[in-house]
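Got a structure for you, written out below as C-alpha cells; questions coming shortly.
All protein chains but one are shown in place.
Per-chain numbering from 1; labels A, B and C assigned in written order.
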Amino acid sequence: MLEAADLRCERGGRVLFERLSFRLGAGEFLRVSGANGSGKTSLLRVLCGLLTPSRGSVRWKGEPVAALREEYARQLVYLGHAPAVKGDLTAEENLSIACTLAGVAASRDAVKSALARFALPDDVPVRRLSQGQRRRAALARLALSGGVPLWLLDEPFAALDAEGIERLGALLSGHAEKGGAIVFTTHQDPGFAATRTLELA
Amino acid sequence: MLAAARCVVYRDLLLALRRRGDVAVALLFFVIVASLFPLGIGAEPNLLRSIAPGVIWVAALLSSMLSLGRLFAADYDDGTLEQMLLGAAPLGVVAAAKAFAHWLVAGLPLVAIAPLIALQYDLGAGLWGILALSLLVGTPVLSLLGAVGAALTLGLRGGGVLLSLLVLPLYVPVLIMGAGAVEMAAAGLGGGGQLLVLGAMLVLAAAFAPWAIAAALRISLE
Amino acid sequence: MKWFWYASPQTFYPLAGRIARWSALGAAVLAVCGLYIGFFVAPTDAQQGEAYRIIFIHVPAAWMSMFIYVVMAVWSALCLALNTRLSGMMAAALAPTGALFTFIALWTGSLWGKPTWGTYWVWDARLTSELILLFLYLGFIALRASIDDPRRADRAAAVLAVVGVVNVPIIYYSVQWWNTLHQGASVSLTRAPSMAATMLTGMLVMALAFWLYAIAVSMVRVRCIIRERGE
Partner (left out) sequence: MKPRHKRLAAIAFGLAALGIATALVLSAFEKNLVFFFTPTQVVANEAPQGRTFRIGGMVQTGSVKREGIEVRFVVTDTAKSIPVVYSGALPDLFREGKGVVAQGQLGADGVFRAREVLAKHDENYMPPEAAHAVEKAQKTLQLK
C-alpha cells in the first residue's frame, strides 16, 4: 500500500537520510528506530506528506502522495510529537473536533466509549490532566480510526504507563489484523513484534 | 468540506470563549489607542471631528493586527495545525475558516464599539452608520490579509515585529478607503465609492487570500 | 531543453558571470551616453526649465522599480509552482536592486516636486502606492533574512511577492484612475510620446542603462547566493 522510493531528506543543510526505500503492505508493522536526531520524526512527516523529500517520492497505492493531498490525508492518521490537543478544551471536545477535521464520523457515544477505553475523564479541560493522560487523550483518536488504513505514529509509547502501553499495543495489533498498515517510531522496545524494523543511523 | 469549515469556526470561537481575557485585551487596546489621540493632540472639537475617521480606522487596524500573532501560533505549538493540514478538507477552506473566526472574534466587536469611540470624537450620529459599515466590510479584509502574514511568520524569531512589517503595507489601501468613506460622508458627499472599492477588496481577498494562506502554512510547517 | 539545463544553479553560475560582466560594461557606457545626452544635448524644457532634467534618472528608476517587482513576482510564482531552486535565488537577488530603484524614484521625485509642484511630498495615489512598493520590497527582504532555512525562505518570500504584486498596476494606473497631482505618462504603447525626440532618447538610453545595471547586479548577487549555499 505504502511505498517509499529513494527518499532523501535534508534539514538545515544536514542530510538526515538518503537512498531510503521500503514497501509496506496491509497488516504490516514498520518500526522506525534510531538515536535522537537521526530523522525518525522527519521520516514520518515525509511519509504523511507534511515534508517534501529533497529526492525520491512516497506513493500510496501507486500514486504519489504529493498529487493526492486531501485524498491521501483521508486515508491516514498521523499522531505527531506534539499531542495536538487543546488545553482549554475537554478531552471529549478535543476528540470530536479532531475526528470532524479528519473526516471520520464519530457519534457522541463513540467518542465517550473511546475515552473510557483510555480511562480519561471527559469533562475536565485537558490542561488539568497529567502528561501521560494528555498523551492518552491524543491516542484515543486511534480507537475511532479503525476504518482508516494507514497509521503513522511518532513515539506513541512515550509517557505512557505499563497499562497504557498494553492497551495501545492491543489497539495496534487489532488494526494490523484487520488489514491496516502501521508505521511507528520508538527508541524503546515496544513489547510486541513488528513486521519490520528500520534503523536510521 | 463545509462540516470541517464549520468545525474550525466553532472550535476557534469555543477557544475564544474559554479565553475571554485575550479577546477583551484586543478590544481594550482599540479603545485605549483611540482615546490617546485627544490626549496627545488636544481636545479641540473641530480637529477631533476631522481626524476621527482616520484615528478610529488606525486603531482598528492595530488592534486587529495585535491578535494576528495568536491566529496560528497556538495551533502550531501544540501540533493542531499539522492535523489541520492533514485534514479531510482542502487547506484553503480551513484557512478561510480560521480567518473568518479571527474576524468574528477580533473584527466584529470593533464594529460594535466603534460608535462609542465616535461619540468620544464628537462625530455626528449620522456618521455612525457609515463608520460601522466601512468597518464591517473592511475588517474581514484585514483578517484575511493578516492571516497570510501570520502564516508566513509562523515560528520565526522576532515574528511579531516582522508580521507588522509585512502586513501593514498591505493594510494601507483598506485604511485609505475605510477612513475615506467616513470622511466623504462627513463632507456630505456619501462614501459610496469608497465602500464599493472596499467591497471589491473583500471579494478579492476572500477569493485569493485563502490560497495564499494555505501555501504559506504548508511552507511554514515543512 | 537548454532552458532546463541552465535552470540548475551549477550550470548557471558561469553563465551568470559572463552576463554580469557584459551587462556591467554596457550599463557604464550607456549611463555615460545617457547622462551626456540628458545634461548637455537635450534642450531646456519650455515649462520647467532645467529642473525637468531629473526625469533622466527619476523616470527610468520608477519604471525599474515596478518592472523588477513584476519580474520578482514571476520568479516567485515559478518557485512556488515548479519548486526550482534557481527561481527563488533570482527573486532574492532582484529584491535589493528593486528596493534601491524604488528609493531613488521616491527621492528624486521629491527633489523634483519641490521646484515644480511646490512641495516635496503629497499623499496622492501614485506617491502613496510607490511608497507601499518600497515597504513591500523591505518586507520581502526582512522575511527572507529572518528565515534560516534557505528553501523555506525562498518559498515564504515568494508567497509575499505574489500577494504584493497587486500593487504594481495600482501604481501604474493611479494617475489615470484618480485626479492626482502627479502628471500622466509621457511614454506609452498606445500613442506617440509627448516629449521632444532628444529628451526621449536620453531617457530611453538611461532606462536601458538601468536595465543592464539591474541585470549585472542581480547576476553578481545570484552568484554570491549560489556560492553561499554551497551549490
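Throughout what follows, contacts are C-beta pairs under 8 Å (C-beta built on N, C-alpha and C of every residue); 3 or more make two chains touch, one makes a residue touch a chain.
Please read all numbers here as calculations on a predicted model, not as lab measurements.
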Which visible chains touch the chain that is not shown? B, C
For chain C, residues in touch with the removed chain: 43-48, 51-52, 55, 115-119, 122, 124-125, 177-181, 183-186, 194-196, 199
Which chain B residues would touch the chain omitted from the figure, given the whole complex? 50, 180, 184, 186-190, 192-194, 196-197, 199-201, 203-204, 206-208
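Following the convention adopted for this analysis, only the chains that are shown with their structure count from here on.
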Per the centroid of Cα atoms for each chain, what is the distance between chain A and chain B, given in Å? 36
Distance from the mean Cα position of chain C to that of chain B, given in whole angstrom: 32
Cα centre of chain A to Cα centre of chain C, whole Å, reads 49
Counting only residues that touch at least two other chains, what does the list for chain C look like? none
By the touch rule stated above, which residues of chain A touch at least two different other chains? 52
Per the touch rule above, chain B residues touching chain A in the complex are 3-4, 7-8, 10-11, 14-15, 18-19, 77-80, 82-90, 94, 221-222
Note: in the complex, chain B contacts chain C through residues 145, 148, 152-153, 156-159, 162, 165-166, 168-170, 172-173, 176, 204, 209, 212, 215-216, 219-220, 222
For a test of understanding, state which residues of chain C touch chain B in their complex under the given definition. 80, 128, 132, 135-136, 138-139, 142-143, 146-147, 151-152, 155-156, 159-160, 162-164, 166, 170
